[in-house]
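One protein chain omitted, others in place.
== chain A ==
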Amino acid sequence: MNAGRRHLPWNARFGWAAVWLCLIFAFVFYATPMVWLLLAAFRDEPMLFSSGPFSLGSIEMFRTTWHNLTTYNDFQIGRWALNSAIYTIGGVCLSLIAVLPAGFVLATYDFPFRKPILVLTLVAMITPNTVVALPIFLQMQAFGLNNSYLGMIIATAFFPFGVYLAYIYYATSLPGGLIDSALIDGASRFQVFTRVALPLSKPLIALVAFFSFLANWSNYFLAFVLLTKDELYSLPIGLAVLVSSSGALGNDVASDIPINKPEAIVAALLVIAPVLLLFLISQKYVRSGTLSGAEKG
């Protein structure tokens, strides 16, 4: 291997150098803020200002910050985290229930208005969700679902991108022969979905769940529009309100509530952590060879 490398022609060496340069640049550019955030969580406020950007604090400092953040206002942040979990998990489940059959039907059956529905899905998908927040708000108000768990779950379950993902998956990855086979075996169209398509959808479910989770967990604007009671706040909106009301990110003299810059930093990590965790779990399923053996390969 080494011997081979030594005899690389100059242009190949130049190629390698270019690749490494790009990688190093990307790493420095994207990873530095993350590393800083992680390290900053272990420093207290004076240290954030006095020592270098990558200096190490201590577990003690982290503990104090954590304590300040979590116990503030009678563990209010725990309540928000729970709310966030309810909205997100509820939204993910509901969107899976809606998205998978919708994508399946769009991909595998020919029915009137199929094309227009696909186009609508695409339009809905590229519409920024800030645009639909207001109509959703009005809709929820009409049904009396503002400021309720159900309303928030229904609103977050709206996930056209998921329909599109499911459509693409079923149209390209599910061999048409399997559906034909199941029909001949006597499966109804619904059974084709539940007994053949669904068991083969692990990568799709992981992908849709991941993206739906990501979209819902960090969805600030929708929660901001729909929720006005602070006991119903989700984590992002609760923390945002808390951090801004405490003035932690301003340069004014710290207020009397114990929410300062270190607390804001830990709050940010708290919001990121579940997404990272879910990504690690779901990517295993996304890459799994669920469909091998169906056809030739």
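To be clear about the criterion, a contact is a pair of C-beta atoms (placed from the backbone, for glycine too) under 8 Å apart; a residue touches a chain by one contact, two chains touch by 3 or more; residues count from 1.
Here is the rule we use: contacts and distances are computed from a predicted model.
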Name the absent chain by its UniProt protein name; which of "Formate dehydrogenase iron-sulfur subunit", "Sn-glycerol-3-phosphate ABC transporter ATP-binding protein UgpC", "SUF system FeS cluster assembly SufBD core domain-containing protein" or "Monooxygenase" is it?
"Sn-glycerol-3-phosphate ABC transporter ATP-binding protein UgpC"
Decide which residue listed in A:Gly15, A:Pro46 or A:Gly177 touches the omitted chain of the complex.
A:Gly177
Residue in contact with the excluded chain [from A:Val132, A:Leu200 or A:Val225]
A:Leu200
Contact set of chain A toward the excluded chain (per top definition)
175, 177-178, 180-187, 191, 195-196, 199-200, 289-296
